[in-house]
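In this view, the complex is presented without one of its protein chains, the others remaining in place.
On to chain A.
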Amino acid sequence: MARLLSYEEAVSRFDPVLGIEVHVELGTRTKMFDGAPNSFGADSNENVTPVSLGLPGVLPVLNEKAVEYAVKIGLALGCEIAESCRFARKNYFYPDVPKNFQTSQYDEPIAFDGVLPVELEDGEQLEVLIERAHMEEDAGKNTHVGGATGRIHGAEYSLVDYNRAGVPLVEIVTRPITGTGARAPEVARAYVQTLRDIFRALGVSEARMEQGNVRADINVSLRESPDAPLGTRTETKNVNSFRSIERAVRYEIQRQATVLSQGEKIIQETRHFHEDDGTTSAGRVKSDADDYRYFPEPDLVPVEPSREWVDQLRASLPELPAARRRRLRQEWGFSELEMRDVVNANLLDAVEATVTAGASPAAARKWWTGELTRQANAAEKDVAELGVTPEHVAELAGLVDAGKLNDKLARQVLAGVIEGEGGPGEVMAARGLELVRDDGALEAAVEEAIAGNPDVVEKIKGGKMQAIGALIGPIMKATRGQADAGRARELIIAKLGLG
């Protein structure tokens, strides 16, 4: 292939269109169709029953909790919930599918026709249309052993663990996402992030990308212009981190633009993303849906969620992340930018808890996104790992409000809290950091400063009140930073007879 077109060049010549399929593993206690535990970390082939292994004569029985979670996901995505739906067999041969078919839903998904508002990091909003959300089971896990390259083609044999086989999944499929232009990679990432936050808010999955609880297949196609018909797409499978999603979309846009610019055609195929260099490579040519010979699963009866149950679940939905952010932004009077800083730094829970513990929203935001974030960065830690609680921050803000600490001393107190010396009050007392309000000590420092800086005093007397600042410095120095700057200013004015 010729040299890859630059991303800017690619998106100036072509209009990208996305389609995203997200699989989420549900956090039920047991599998979709049998009572084997759905848990992470068991020894190989320990979380299995004859049903998980697809042994002859076994019958699946549907997990009611999994249906409940699927309905909740559908409702949270603004979908219609089917009055009646059924399962289907998707037939193909691969060792991680022990029955030689995956039990899935085909023509009758449990949820369909939804819409999800997605917000990009700079606050731009768009709506992603959801085609469907359907229930299915996960496959087992293959490990490929031997072979010179370590790739599958060179493997001598494969090892299969069926612990994951039969774990409940919901697959969410978008309609084509158009109109993103150059922002397609960000949109793909923000969409999957939004879903991840919803799964967590609903409590239907731990939704940990790194454990493969959430996996995305990303379809990308290009067309000459937004009026042109959709181009041929490729599907990059199993992209497992937000960063990879962004990179995979970006690379696919560049690759396809390069191919099309040479007058060649895009082959409809699945592709694999390579974490190391950010490229994708061809997998198999995509099979027709017909080749899966889907047919209704005869061993499972239709699922007909009653309208009462659906209404009940709808009423029980927690506040979704986007709505919560809107509400809190209003309650706290934050600007959009201030709110985004908090959200992007993953500090919304911390700030909310700090406000609940009695701090003003502004103070809570300031401490978490400011000094605490700085301290965490310096220590190369997550803010949450500093050992500072929302209650600590609220107490600290209270001490500042009460005039017992200024900003500088408060930062020293915070450092003590991080060092594990106790709560802010204890650290302040133990380190003797409380602001000096005792006018005796302060007056002495003020007099000293006035005596030592006759030129500054001259300016102040001449009406340059901002010169007072030049006296505050020496006063702070004399009091080791513990002076109340406001009080010191009052004293200076009084001493110079300007009051």
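The rule is short, and it goes like this: a contact is a pair of C-beta atoms (placed from the backbone, for glycine too) under 8 Å apart; a residue touches a chain by one contact, two chains touch by 3 or more; residues count from 1.
Quick note on the criterion: contacts and distances are computed from a predicted model.
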Among "Succinate dehydrogenase flavoprotein subunit", "Fluoride-specific ion channel FluC", "Aspartyl/glutamyl-tRNA(Asn/Gln) amidotransferase subunit C" or "Cu-processing system ATP-binding protein", UniProt-listed name of the chain not shown: "Aspartyl/glutamyl-tRNA(Asn/Gln) amidotransferase subunit C"
Sole contact to the chain not displayed, among A:8, A:46 or A:401: A:46
Contact partner of the left-out chain, one of A:23, A:144, A:314 or A:431: A:144
Absent-chain contact - pick from A:34, A:235 or A:395: A:34
Listed residues A:123, A:181, A:203 or A:302, member touching the removed chain: A:302
Touching residues (missing chain, whole complex) on chain A: 28-30, 34-37, 43-50, 53, 55, 61-67, 84, 86, 91, 93-95, 142-147, 152-153, 155-162, 270, 272, 283-284, 291, 293, 296, 298, 300-305
